[in-house]
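If you scroll down you'll find the structure; I have some questions about it.
Of the protein chains in this complex, one is absent; all others appear in place.
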Amino acid sequence: MSAAVATAERERTVTARHVGWGAIALGVVAWYLALPPILVRSFVPSVVLGVVVIGAGAWVLGRGETRLGWGAIAAGVIGAGGAVASTQSGVGHLQDVVTWSALFAAMLRFATPLLFGALGGIVSERSGVVNIGIEGMMLMGCYFGIYGADIGGSWVIGLLVAMVAGGVLALVHAAFSVTLRADQIVGGVAINLLAVGITGYLYVDHYGDQGTPDDVSRVPDVTLPLIKDIPFVGDAIGKTNLMTWLAILLAIGLAVFLFRTPQGLRLRSVGEHPRAAETVGLSVIRTRYLAVIASGVLAALGGAYLSIGFLGSFNQNLTAGRGYIALAVVICGRWRPGGALAFACLFGFSSAVAQRLPTFSDSGAVLFQALPYVLTIIVVAGVIGRSRPPAAIGQPYTRE
Amino acid sequence: MSAVDEPLAGGALGEPGPEGGGQTSAARLAAYVQGGGVIVPLLTVVLAFLAGGLVILVTGHNPISTYKAIFNGTGLNWLLPWTSSADRPAAALNLQQTLILTVPLILTGLAVAFAFRCGLFNIGGQGQYLMGSYAAVWAGSSFAGMAHFPHVIVAALAAAFVGALWAGIAGLLKATVGANEVISTIMLNYTAIYVGDYLFGLGGPLQNGAQRSVPVSNDIVPGAKLHVFWGDPELQGLHIGIFVALLALVVFWVVLNRSTTGYEVRAVGLNPEAARSSGMSVARNYLLVMAVCGFFAGLAGAMDVLGWQFRIATNDIDISQIGFYGIAVALLGRNTAVGTFFAALLFGGLLSGTSQRNLDPTIFEPELASNLTTIIQGLVVLFVSADVLVISILRSGRRLMPWRRSRS
Partner (left out) sequence: MDAALELRGITKRFGRIVANDGVDFDLRAGEVHALLGENGAGKSTLMSILYGLYHPDEGEVIVRGEPVRIDSPRRAIDLGIGMVHQHFMLIPVMTVAENIVLADEPRSAGGLLDVHAADAKVRALSERFGLAVNPDAVIEDVSVGQQQRVEILKSLYRDAQILVLDEPTAVLTAQETQDLFKVLRALRDDGKAIVFISHKLGEVLEIADRVTVLRRGKRIDTVPAEGATEASLARLMVGRDVLLRVDKAPPHPREPILEVRDLHVRDDRDLPAVQGVDLTVHAGEIVAVAGVDGNGQSELIEAVTGLRPVEQGEIVVEGRDRTGAGARDMVVAGISHIAEDRHRRGLVLNFNLAENFALREYRTRKYSRHGWLSTRRMVAAARSLIREFDVRGGEPETLAAALSGGNQQKCVIAREIACNPRVLVAAQPTRGLDVGAIEFVHRRLVAERDAGRGILLMSLESEEVRSLADRILVIYEGRIVGEFPPDATEEELGIAMTGGGRREAA
């Protein structure tokens, strides 16, 4: 195929893609107009924008970019529709729900366990091992975090115990997936069941009816002295939990590790083409064991945040599917820490909004809680085709 | 794990390039059917119970007396000839409970097994079961004037179709854009819980009209209740749902092994590329299979609602696990009809034996015991995941012997 033709084709696609993403952004703006602080009370500008966006989306569709095209059309419809709905609601309600700084802070709170879980998922999957068991490892961290903090008297001990618990469960997953070459997805489901059963069992056995103590040592929030007084930013990030900062730092660190260090290169090679890695002398088995255990530790930290960072207590099955959402974050973020951060924030944002929506409708409140899960399905379905997983993922590796 | 599975383009999930022999993750699972007879599942169960016993021991309880108490709770001692006539009535009651629980387990097990045979992971049995139960309770509490038989049929079919629709969402996403069904079904599970909490919660559209302060549904009318043929209806005797479940097992086997549809399903499960090359529509099969699985799971919901629950409270929704047990049932049963039956019976026994009602709390706390059941379930699934190794060892030994029957 001639190079000129290829370049021309690529250029056409690039312009269409730009328009597509631009249209989606415009759709968001259309809705934003009707929300605080702008609070345009007429839906006309938003609807006009919406129509423009839909038109752009159709054009993009015509250029062959199906996903972006439909995404833009959807953004136009949702943006305009959302704006119309917002203009129909009371200003008071809107201002209650949409306090951006408080939403931002809540977003960070909800995103933290997702981010930890996703980072763990990235490490494991980049080495080629599917880790559906993140939910279970998170739950282990959840229970053992508070247990450790209770017994040991400090949240530091709680975190350490959580990390060990997550690591041990991950070791089981590694043993079955890597050494016994078990099916990794089924194994992951098993790991989650085990975690539910073990943590539930220990919780009932140890804490019984009274539940966890109220005064358990908790991971502190970090108050940033000067920043907290700045009007918007201060409310947003002035008083964020230590673990949230830890998660963000870990995300940055993992990005550097994966893409800038030799060890990261080796990890990725094991996940892409284990036989090739083996032929240059790397130990696929050792690398995968370490990766899976690390993922367990990271996931457990996310769980520990839930119990001793956020809530201060434990209930059976507290993670409530966050580990699975973390997995979706991994996929949507294309197995990159930066992408994981972005999507963790997106899903965290949806949870934050869902938490506040009950002001609109009491009985509907419960339904709004389904928002993050529904959003996950939509985003995952929409992202398909773009995501390229590590090539050898899910395939047990045999030396001989 | 990738969210990308491409039934429409070349290249199934997870095929490594140069080696060429890599199977899809789910196709490996579909090969379970060729597994090593009864020995392997039996061994798996024994191992799981042993490990469970260790957990009991380590936490300071007596495994032997615990397991004995659980066994008595299952009512299986009713089948044993040496059980005294004094114990018989209680054992009969327990056995009825076990069988009542076996009914939905068979159906949710089939919901998972059928999917596995097509190479799909249907982890969404729980959500499909719940959605089905909502439809059943609505249909069962409406249409008060209908005659018994049509009313039951309507309610059951409504439940089954709602379940099929719910599963169909995941199937459609998989068939069209290739969205991995593990994630979408898990998400649908949680969504189903919240839908139910909304429907039957305080102020919800299907909440009980008479009791406005309780988050519960309407009761189904007596005319829609399934007929109890063994035991006392007042004490939750065994209802005819067991026959529905057994019929479902037969239908499962017949469709899978004697129909062209089942042939396609199996081909797609074992080698989607070859199936596609032979002209089968892999996408269509994925959608169809998921819908059928939802049908089974929804039907399970109907059997429970019409058979013994008669109403749904939001609390029931939040703690229900029966759809998840279906996964362990299917895997332990090697995704076959006979295996599913026995595995369902085993877990039915475990569930009823460890229930509040049947387990002597002085020997072992029921709430602990239910978590123990979850642990055992997890262990079973874990060992099953690893026995692909056992099976492949068995098979590579047999590969040199040309005589092998393909198992149905």
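Quick notes
Read from first to last, the chains carry the letters A and B; within each, the first residue is number 1.
The rule is simple: a residue touches a chain if its C-beta (ideal position, glycine included) is under 8 Å from a C-beta of that chain, and two chains touch if they have at least 3 such contacts.
Just so you know, these numbers come straight off a predicted model, no measurement behind them.
Within the complete assembly, B:R258 is the residue of B:K68, B:R88 or B:R258 that touches the hidden chain. In the complete assembly, the contact with the undisplayed chain comes from A:A276, out of A:A102, A:L242 or A:A276. Where chain B meets the missing chain, the touching residues are 9-11, 17-21, 30-31, 33-34, 258-263, 266-267, 270-271, 273-280, 395-406. Within the complete assembly, residues 1, 6, 256, 260-262, 264-266, 268-269, 272-273, 275-282, 388, 391, 399-400 of chain A touch the chain that is not shown.
Everything that follows uses one rule, which is that only the chains that are shown with their structure count from here on.
Annotation: 29 Å between the Cα-based centres of chain A and chain B. Residues 125, 130-132, 172, 176, 180-187, 189-198, 200-202, 204-205, 273, 275, 320-321, 324, 327-328, 331, 362-364, 366-367, 369-370, 373-374, 376-377, 380-385, 387-389, 391-395 of chain A are the ones touching chain B in the complex. Of all the residues in chain B, the ones that touch chain A in their complex are 1-4, 13-14, 16-19, 22, 25-26, 28-29, 55, 59, 121, 123, 169, 173, 177-180, 182-184, 186-191, 194-195, 197-198, 201-204, 324, 327-328, 331, 365, 367-368, 370-382, 384-386, 388-389.
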